[in-house]
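First up is the structure itself, then whatever we jot down about it.
With one protein chain held back, the other chains of the complex are shown just where they sit.
Each chain carries a letter (A and B) given by its place in the written order, and its residues are counted from 1.
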Amino acid sequence: MSHQPVKFYQTGTFTVGNRLLDESIRSVQATKTRSNSLNSGHRACQGCGEALGARYALDAAMDVSHHQLIAANATGCLEVFSTPYPETSWQLPWIHSLFGNAAAVATGIAAALRIKGRSEVRVIAQGGDGGTTDIGFGCLSGMFERNDDVLYLCYDNEAYMNTGVQRSSATPPAVRTATTLPVGAEPGNVFGQGKFVPTIAMAHGIPYVATATVADLFDLEYKVKKAIQIRGAKYLHIFVPCPLGWGAASSDTIKLADMAKECGLFPVFEAEHGKVTGVSKIRKLIPVEEYLKRQRRYAHLFGKSPATDVISKIQARADENIRMYGLLATDVR
Amino acid sequence: MTLKQIEGSQGVAEAVALCRPEVICAYPISPQTHIVEGLGEMVKVGQLRAEFLNVESEFAAMSVAIGSSAAGARTYTATASQGLLFMAEAVFNAAGLGLPIVMTIANRAIGAPINIWNDHSDSMSLRDCGWIQLFAETNQEAIDLHIQAFKLAEELSVPVMVCMDGFILTHAYERVDVPLQEQVDAFLPSFEPRQVLDPARPVSIGAMVGPEAYTEVRVLAHAKQIQALTLIPEIAAQFKAHFGRDSGGLIKPYCCEGAHTVVIALGSVLGTIKDVVDELRTQGCAIGVLGITSFRPFPLTEIRQALQGCQRVLVLEKSFAVGVGGIVATNVRMALDGTGQKVLTVVAGLGGRAITKSSLAATLTAAMNDLLEPFSFMDLQQEVIDRALGRERQIRRSGPVAESVLRDIGSVASQIC
Partner (left out) sequence: MNKPFAITLDVGSSLANKTGSWRTQRPVYLNRKPPCNHQCPAGENIQHWLYLAEEHQYEAAWRVIMEDNPFPAVMGRVCYHSCEKVCNRGQVDLPVGINSVERFLGDQAIKHDWQVTPGAPTGKKVLVVGAGPSGLSAAYHLARSGHAVTVLEANDKAGGMLRYGIPKYRLPREKLNAEIARIKKLGVDIQLRTRVTDLSATLAAGHYDACYVALGLQQGRLEPIPQQGHLPVLDAVSVLRAVELEESVAPLGHVVVYGGGNTAIDVARSAIRLGALSATVVVLEARDQMPAHPEEVREGLEEGITLLNLRKIIQIQDHTLTLEIMVSGEGRETLPTGQTEAVHADLLVQALGQAGDYSLFSSLPQEVTIQNGAVLVDQKGMTSLAGVFAGGDMTPSARNATAAIGAGKKAARHIDRLLRGAMESACLPQELADIRWMNTRYYSDAPRTIRPILDIVRRTSGFAEVVGNLDEDTALFEARRCMSCGNCFECDNCYGVCPDNAVIKLGPGNRFKINYDYCKGCGICAAECPCGAIRMETEQI
């Protein structure tokens, strides 16, 4: 939706780079001069989707802001693995305060910059799904309603990973976490709970809300760049698989992100002032089962007698997204 | 010098504005509200050039302050009571990050039972969070302490709380001297942050520190408080040089020379105590008063010196540590360690209960005659306590304590002046 895929090329804009594309439309990640905002030496697990998503997003933001960028970070994996004394992986001005206040800290930074007349410096707040959809939600909503000039990046890996994989309000139904064990009458996380913050963000009427995954770099960079250039509150919800918490192969991180989008469970779209203005169509629709099967957090659904009823309930969620957002290529919005 | 008859909150608002704060975070809670309302108006009319943010909670207020201070802006906020507790995590964090935020605490009791009136439970609950805590005795001092607080905070890179008694000071109309802008500008240099979020020189602020260095970080925080013990009197002296009056400092001894008994207190109650002491001294009693302005850092040496020669110390506290006793008294005992001087604790004025001259006079007289228990409550209605305890012994479902007490005594009996 967001960028012009160059159909004539071998890989178009699906790969990170493409020597056949004009340099001006290559991804930031393809350049030798990218910021590497999150530098080597960080202590994220092998194949960490959050580490990848953070570098993708911040490098794009650094690029479009000409390195005039400050980030506030919520407590969580991203913070812990990037800044254990005496080593930091961040190559931009960065502050970590608390678990639940990244949005407010960013508001403060933005206010300071505004009063100092430094409008060229852009501000990012970032956190995981726990720090965003749960404990940081009050500050996030406040930042939204005041329309503070901050881009909030939520790296959604669907649970509290830093503390040992506990359920968050972004954990999908049926998922096994340490606090939603696959036991009892309704194994795993229950159906009928949880929230999808992008739509709540939209309800604030802020200028820009979007979702993205680490599997579509061009889309992600497009959205970060667009958001950075908008004055006011922006929210970008990035889907980042967690090999450890999901019980997935470390090499599957991007694949899973792609599958989540391709089965419809994670809708990729953008919205301006509360209205959806674009969706990423599904390229090749897959059943949710293919996505679920690759993750041990869903293993209890695929034993000797597969929980077909549960799987079809999950499929129904995907179908509802497909219907609601018009995710099929044939759907016209 | 022109004196203005204004509300304490208005005076503080004007003093803060004279300090040219760049970011002000406001969240309403009584009795602090008038201060930020005043600042908000000044920003709105363009009298003060600052970012005034109506945030969604006290937690957000302190968090926004953390962000703006880290980005190099002079930052101010105010709160009280529940608000301070709600922002507690961020209060510790601001100190841990060494951000020179100045915050007014309009001291107020803590619920439950919910109570909007003055005592010191709020500030005392966060006494060890790493902030400097200065207690104002009068509205003039509240004004002066704010001006000094920014200088102190920014020189040390430590946040400062200026504590003033809710309602008693914040809502009292008094004649005060609000300094001129040029005076304040001459006294208070512009903010030169020790660390700042700046794209030109990126740093990471707020690292995770493990057992290998955490102790040292804490000790360094303590070292800053120790430095403040020197700096606070220095700044008070500078202040006097600029503004011509004594304000601030660590402690305020009053008639302590030769006193056998010294009453220690913080905040506005010192005025009443001084009146009573004056009267007792006319009766020939060897009694003095020691006001503590800087509760954090706690001036152990200065207090020990000021109390030299007295026999007994009566600490009058507007808060207490449930399950132990006095909070200020415990600190005073530390200052008097080994001297054998007697330390009595009287808890008074909780939840806004009036501290009357007559009760004070009776208490001080009892203390001077060694008739006071080591730990006691002024004007306690013992029969209410006894009834409630008796009820609880009899009935399992005895109901909520606060409501029962109110039923027993009637709200008119709460003795608010």
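Keep this in mind: a residue touches a chain if its C-beta (ideal position, glycine included) is under 8 Å from a C-beta of that chain, and two chains touch if they have at least 3 such contacts.
As the structure is a prediction and not an experimental result, all values here were calculated from the model.
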Of B:114, B:180 or B:213, the residue that touches the missing chain is B:213
Missing-chain contact, candidates A:65, A:89, A:213 or A:280, resolves to A:89
If the hidden chain were put back, which of B:38, B:83 or B:202 would touch it?
B:202
Considering the whole complex, not just the chains shown, which residues of chain B touch the missing one?
96-98, 157, 194-196, 201-207, 209, 213-214, 216-217, 220
Residues in chain A touching the chain absent from view:
5-12, 14-20, 26-27, 29-30, 32, 36, 38-44, 46-49, 51-52, 55, 82-83, 85-92, 217, 243, 249-255, 258, 283
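Note that only the chains that are shown with their structure count from here on.
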Report the inter-centroid distance (CA atoms only) between chain A and chain B in whole Å.
44
Using the touch definition from the top, list the residues of chain A that touch chain B in their complex.
67-70, 72-73, 79-80, 82-86, 88, 90-98, 100-101, 104-116, 121, 138-139, 141-142, 145-146
In the complex of these two chains, what residues of chain B are touching chain A?
22-23, 25, 49-51, 53-57, 59-60, 63-73, 75, 89-90, 93, 97, 197-199, 201-210, 212-213
